[in-house]
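Would you mind keeping the following structure in view while I ask a few things?
A single protein chain has been omitted from the complex, and every remaining protein chain is retained in its original position.
Note that the chains are named A, B and C in the order they appear, and that numbering of residues resets to 1 at the start of each chain.
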Amino acid sequence: MPVRNRDLHGSAPDKCETALLIVDVINDFDFPEANQLMRYVPPLARKLAKLKKRAKRAGVPVVYVNDNFGRWRSDLHSLVEHCRKGKGREFVDLLRPDEDDYFVLKPKHSGFFESTLETLLRYLGARNLIVTGLAGNYCVLFTANDAYMRDYKLVVPSDCTASNTAAENKQALKLMKNYLKADVRPSAKIRFIRKKLRGSG
Amino acid sequence: MPVRNRDLHGSAPDKCETALLIVDVINDFDFPEANQLMRYVPPLARKLAKLKKRAKRAGVPVVYVNDNFGRWRSDLHSLVEHCRKGKGREFVDLLRPDEDDYFVLKPKHSGFFESTLETLLRYLGARNLIVTGLAGNYCVLFTANDAYMRDYKLVVPSDCTASNTAAENKQALKLMKNYLKADVRPSAKIRFIRKKLRGSG
Amino acid sequence: MPVRNRDLHGSAPDKCETALLIVDVINDFDFPEANQLMRYVPPLARKLAKLKKRAKRAGVPVVYVNDNFGRWRSDLHSLVEHCRKGKGREFVDLLRPDEDDYFVLKPKHSGFFESTLETLLRYLGARNLIVTGLAGNYCVLFTANDAYMRDYKLVVPSDCTASNTAAENKQALKLMKNYLKADVRPSAKIRFIRKKLRGSG
Partner (left out) sequence: MPVRNRDLHGSAPDKCETALLIVDVINDFDFPEANQLMRYVPPLARKLAKLKKRAKRAGVPVVYVNDNFGRWRSDLHSLVEHCRKGKGREFVDLLRPDEDDYFVLKPKHSGFFESTLETLLRYLGARNLIVTGLAGNYCVLFTANDAYMRDYKLVVPSDCTASNTAAENKQALKLMKNYLKADVRPSAKIRFIRKKLRGSG
């Protein structure tokens, strides 16, 4: 589809065929199974922070796709502060969005549902999506499903998603590999080369 | 359509058949025709502030539907501060969103396009929309078109929109009245009664 | 969300809180794994035909949600005739849409993506969806995901979907049960009572 202006009136100043999506990591972990999920969060956070750093060095835009907390006010600052008060503070601090990251709020599971994600990615020029975050078998899976239906090529690094149980996460990765043709190599095997995503193989 | 939980996980804590939409008033007025448009802004701002006050007293939720300025970061605070540096500062200050208002970012002209507005209104239970703001013949009209297509009943108070010229604003109101069956009575004639919208006639 | 006219200008003459969705059964079975899938089709067709009959007797509208074959022309007749020439003729004949069934074309996996399904269901007044058809782990699953995100209550009768392997179908049912809160009782246990769906307890 065409784009009318270069950068969506300043909203999408970058251009890259690949984008890194980070799903629901800014989180207050205030839900019944949070303790289960949090067992897997520290190693995920470290891997994801490293992947994000490498992506940014290669010029790949980072797009947070996140649930809202509290009244819908598109208020990033309050949202981060709210989540920093939860039990995932360390995690939130490690992964909090930088000034040059994008941040898209989503009202439901999939990042594409009733959000600006699709328009933003179109203006960024993205065709390949690296999808990461929480939970691997829920919002990551729903987002990946919708990305696949919109014809994006998918990379879902196996060590950058987590679910309530290791078995559920593994199953979700398998689904995305088999049904969505996602590349699920571990994050360290992703090579970023000059704004292009290339396989390591 | 059904709603799964009462309040969209806290994002939509109110319930009301009517909602007041305020389009693009948080604005930096940094575009070619801004001086033209700004001639109409001070009286609009006063009327709209008054209408908003009355709506809130009646329990009608106020939903800002607004363009983004700068990189897409869902950052209400930065957005307001950016606009306060523009030539519409007084206007922005008069109409800045309160803590209990909703704020929805839109990437394009219509508030319904690739935004959370539709889901939010569904959870609020809104069926009647009072649409106000800038510009009457552009984003207000596009938003009203989309609202009509989604079967909302429309009120577009004639003194709460402005366009670059008075003629264009009048034409837009006429279009919305004739084609979208909008009630275009002036704002003072809107009566709010206990969370229900009633005509003054 | 509101509806402006009773029946979407004649397109949705029924009213019912429940609708039966039948996904991709009008099929030419012209794809690599078709022979695998077809092993499961005859018993599915019989169960589904029976369920459809019971649904219609109870006044529950039947909505086919189907892929297109050939140039996009919204041409039901040609589509059915094309599929009758394939190896699923018997199946197509058993399940071909009646004059009083609905038929929605979908361009991709989910029945909700870029189709009229959502608007149609809104006008029908449906809140509960019985989702059936092919393939259980693909288009049925994608459609169920999207239905869940839109807050419909789901019934996915375990004997009315099929996938390329029994294991994949079982896994898909388990996912829908666990993640989408779908009721997966077998079709014979669904009780239709006067336009309302009730569990069999």
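Definition applied: a residue touches a chain if its C-beta (ideal position, glycine included) is under 8 Å from a C-beta of that chain, and two chains touch if they have at least 3 such contacts.
Worth saying up front: this structure is predicted, and the values here are computed from it rather than measured.
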With the missing chain put back, one of A:87, A:122 or A:189 would touch it. Which one? A:122
Of the candidates C:29, C:102, C:179 or C:192, the residue in contact with the absent chain is C:102
Out of C:12, C:25, C:126 or C:154, point to the residue that touches the absent chain in the complete complex. C:12
With the full complex in mind, choose from C:118, C:146 or C:183 the residue touching the hidden chain. C:118
On chain C, what residues meet the omitted chain? 8-13, 67-77, 79, 97, 100-108, 113-120
In terms of residues, what is the contact footprint of the unshown chain on chain B? 108-110, 113, 137-138, 142, 145, 148-149, 171, 175, 179
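As a working rule, only the chains that are shown with their structure count from here on.
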Farthest-lying chain, centroid of Cα atoms versus that of chain C: B
Since chain A and chain C are copies that touch, is their contact same (over half of the numbers shared) or different (under half)? same
Out of every possible chain pairing, which has the most C-beta contacts? A-B
Taking each chain's centre as the mean of its CA atoms, how far is chain A from chain C in angstrom? 32
Cα centroid separation between chain B and chain C, in whole Å? 39
Residues within chain B bordering two or more other chains: 118
